[in-house]
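Below: the structure, in C-alpha cells.
Only a single protein chain was left out; the remaining protein chains are all shown in position.
A, B and C label the chains in the order they appear, each numbered from 1.
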C-alpha cells in the first residue's frame, strides 16, 4: 500500500516525484481566518533549499511555492485561509535526469530502488522518484501552515552531532543556528564540522547526523492516548523522513541507563499551583500527553547512501554489479533534514492542538 | 483527544482501566478462516503476566482471555475466525484499590497523573487508570491473533540492556530467553542482572532497559510509503508502550556515527537473482519498505517512575508535597515490556501484510 | 473487509453476534466530565428492546447495559466520563440456537447468509450472526452517550408509513409516538396499522416501513464538506442499519419533482440578522452544512425477509431448496428500527459537533 496522508484532524497529503513536473501537498482541516500568503511559506522553503553551500547537494531548485486553493481575501483585504483544502505546489526546475540513467537497472545499496521494485514491480528511477528526499519540500511548505495554527509554540531544530562529533551542550547559542551552514548552535562545533563534512565531500564519502528539535510553549494537555500519544505521533512523523533510523523523546536511550531517582522530574508549585519542573528528562511528555515543559525530540540520520566508493549490488535482472553514485548528493543528509524535522514537529503539534480542542473544547 | 485504535486495515481498539472490572480489545479486519481459540492466546498472556518472579510486580493476575465474538466452528469443527470483529476480554481480578488512595490527590512524578488531569479534568487514579501498563495485556492478546496472520514471520524480542549493562552480542543464544526471568539471551548477563535488579528492588529504586525485537521471514515489499512506512509504523507502535522513550531501526543512532561506506549493506545475487546482503545495518528496511532481511527494532524503556525515594511534587490543589510510591511495582518495567514489544511488531506486520495485499495483490 | 468503526472524532466500534455470549460497543473520543450511568442508557435500550408487543419479534432480551470502562466518580461523587474509551456490553440471554439449525446450510433469500459465505467462506448462521439486527442494540447504547454530548439538540424519530399506508402529516402529534407500539405520531394511522401489521404477522408475511427523524436545535455550521457533509454522513449512517434501502434529506426524491421556485427556502432576517426560513425543503442542510433549521431525514426499510411463504433458494452445497423462516421475527422490522435511526442521528451529530469545534473552535 501507499499511504501519503498524515494527521488525524489537521491532515496533509503529499504527491510528486523527484523528477516529475512538480510536487505538492494538500492540507485539509486547517482552521479558517489565518493570514497566509506565499511569502509566509517561502522562508521555510529557502532554509531547506539545496545548493546553498558546498556542504549540501548542488542541485539548484528555486522551490517557489504556489498556493492554488484554500485562501481568500477577507473584509480587510488580507488573504486568509478559508477552511477548505489548501494546495501548495512547487515546480521541479532542475531535473538532470541523465545523471540517473545508469541506475535505471542497478539498485543503489541503501536506497529504496530494490524495495520499490520488489513492492510495486515498477519505479520512477530518476533521482529516486517518490522515495527522494525532494518530497520533504512539500512537508516544509505544509509545516509553515501548521506553524500558523500554533503561534503559542516556538519550534527550533538544530544539528547536535555529525559523524559522531557532538556539540558542547554548554556552548549552545540558538542565535548561532542561522550563522553557519550546519544549523549548528555551537560555533566551535560548526568550525570543526566544516572540515569533517568537507573531507567527506571531497572523498566522495558521507556522514550521519543527529538533529534535535525543541518546541517551547506547548501547554499541558496535548496528546491522544493510547495510540496517538504525542510521543508516538512524533516518532511516527520523524521516522517518515528520509534516512532516519532512530527517534528519542527527552533523554531517550540515555534514560534507559538512569535510575528512577536520576530520571525523576521533580515538581514544585508556582504561584498559581501549576508545576515548575526541576528537570526535563521526560522531554515534555508524560503518559503521551504534554506536561507544559518544552517538548524535546532527537532524530538520527544515517549517512547518505550515495557514495563514490563502489559497493556490491545487483541489477533488476538479478545480476551482480557494483554501484557508485555520481549524482549531486548531500555528504550529510541530516543537515538539510533539520528544517524537515521542524516542519514535522509543527505538523504533529497543530494536529494535536485541534484534536485536543475537539474532545475537550480546550486549547 | 483520545485515540485508542491502531492499524490501517487490520485494526484493534483497546479499552479498560487498571482497576476497572475488565479490559479488552476489539480486533477488526482479521482475515476469516484462521484457527483461533483461547488456548492459542493464553501462552502470550502468561509471558507478560505479572507476579512470576521477584523481579517484576507482585500483582497477581490470572489474565485469562475470553473470546466473545468473531469465531465459529467450521465444517471440520475447528473454531476459526469469521472475518467479523473479535472481542477479547480479560477480567481484572487483583485490584487492591486501597494501595492508591494516597495518590488520589498527589501527582506521582513521571506518571501521567498530572497530564491526565490537565487534559481531561478528571482521572481514574486507581493504579494509573487508563495510563497503566495493564492496558498492554489487551495488546498482547491482539498480538497473538496478529501472529496467526503472518505465520511466515518469526518474531523474537529480548532484553539487551538493563541499567546500562549490555549483553555480549557474541553470546546471544535465543534459547536462553525463556530460561531466565529477564528475557535475556545471554546467560552471563542474566546472572549479572539478578544482582542488579534485585538491588534496585530492595532499595526501592528502579532501572531502565533496552528491548530488541527481530522479525525473521518478512518478505521484501511490506511497508506503505510515505506516511505509513514500515519504520514509522513500528516507531509509532513502540512509542505507545508505557515508559518508552526511544526507538531505533537497525543500527539506529549508531548509524549516525558511521560513514556511508561503513553503513552500506552490500548485495550480491543468489541463484534466483534475489539479493543476499553482506550486513544489515538498515535493520531490514529501505525507503520504508522491507528488504527481505530481518526487521530489527530496539526500544528504550525508562526506569519505572514508581520509587520509594520521596520526590518533590504537587497536589491537584496546587500545593507542594512529596511522593513515594508504595504499590506493587516493577523495579524494571522494560522486562515485562518485552512481550509487548513482540506483540506490537506482530500487529504492525500483520497490518502491513494486508495493506500490501490490498494494493498489489501480493503477499 | 470488515469495518466496524463509525465516526471521525467521536468514534464507536461494535462487536458481537446474535447468538454469541454478548455484544458491545467501544466509544472513543467522548468528551470528559459528562454524567453517565447505566440508568442514562437503559431507557433507550428499552425502547428498542424486542418482545414488547405482538407486532415485534417475541425474542425476550433484557438488554441490560453494563459500563465497563471510561467513567469515574468526580469530586462531587457523580459518575462522569473520563475521556477514555467507554465500553458498553450487553449479554445475550435468550438465544434459541436450535431455531436456526435448518438454515445452517440453506441460504435465506434476502438475508446476508449467501453473501457472508461468498465473502468470508464461513458464517455464524445462528440468528444471522453478525448480520443480525441484534447488532443495533450496541448502537442504541452508543447513541445514548452521543445524546449527552449534544444536549442542545432534540432528536425525534417516528414511523411515517407502513406497507404503503402513510400518516396524515396534519395529524402529527409527537406525544402520540410513545402511546402506540408503532412509534406512530398519528393516532388514526396507529389504529389502522394494528390491523395491517397483525394481518401480516398472522399470515407469516411482512411489511416495509419508512422512518422519519427530526433533529431540532442543530446550530448552523455543522458538517464537513466535501466528503463528510452532514447529508452524506447521515446517509452513510442510516444505510448501515439492517434492512434499509433508501435515505432522503428534506424533501428527498420529492425535491426532484419540484421547480427551483417551489423548492426555494426563502430567508428573512430576525432581529439579530440571523435567517428565518419560510420553509424547509432542504431538510436543514445546504452545501453539506447545517442551516440552523431542523435536520430532517427519512429512511426506507424493506419488509423483513423472514417470511413463512416458501421461497426458492440454494444450499451452501449449490443445490436447489426452498426456505421458509420459522423463527421469532418482526413482521415489520422498520418499527424497531425507529430507535436505531434516532441513535444514528445522535451519533452523527455528536461527531460533527466535535469536528466543527476542532477546526473552528466554535460550538
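Rule of thumb we're sticking to: a residue touches a chain if its C-beta (ideal position, glycine included) is under 8 Å from a C-beta of that chain, and two chains touch if they have at least 3 such contacts.
This one's a predicted model, so the numbers in the text were calculated from it and none came from an experiment.
Student: Give the residue, chosen from A:23, A:106, A:153 or A:190, that touches the chain omitted from the document.
Tutor: A:23
Student: Touching the left-out chain: which of C:44, C:72, C:116 or C:182?
Tutor: From the options C:44, C:72, C:116 or C:182, the contact with the absent chain belongs to C:116.
Student: Of the residues A:130, A:229, A:245 or A:353, I need the one that contacts the missing chain.
Tutor: Considering the complete complex, A:130 is the one touching the chain left out.
Student: Extract the touching residues of chain C with respect to the undisplayed chain.
Tutor: 1-6, 8-9, 14, 107, 109-112, 114-116, 118-121, 130-131, 135, 161, 163-164, 200, 205-210, 220-229, 231-240, 244-253, 255-269, 272-275, 278, 281-283, 285-292, 300-307, 309, 311-314, 317-320, 334, 352, 355-356, 358-360, 362
Student: Spell out the interface residues on chain B facing the chain that's missing from view.
Tutor: Against the missing chain, chain B presents residues 9, 29-32, 83-84, 225, 354-355, 357-361.
Student: Can you list, in ascending order, the chain A residues touching the missing chain?
Tutor: 1-5, 9, 11, 13-17, 20-24, 26, 28-30, 32-33, 68-70, 72, 74, 80, 82-87, 119-124, 129-130
Throughout what follows, only the chains that are shown with their structure count from here on.
Student: Superimpose the Cα trace of chain A on the Cα trace of chain B, which carries the same sequence, then give the rotation angle to the nearest 5°.
Tutor: 180
Student: Where the CA atoms of chain B average out and where those of chain C average out, how many Å apart are those spots?
Tutor: Those two chain centres are 38 Å apart.
Student: For chain A versus chain B, what separation do you get between their C-alpha means, in angstrom?
Tutor: Distance between chain centres: 26 Å.
Student: With chain centres taken as the means of their Cα atoms, state the distance from chain A to chain C in Å.
Tutor: Taking the average C-alpha coordinate of chain A and of chain C, the gap between them is 45 Å.
Student: So which bits of chain C are touching at least two other chains?
Tutor: Touching at least two other chains: 9, 29-30, 32, 83-84.
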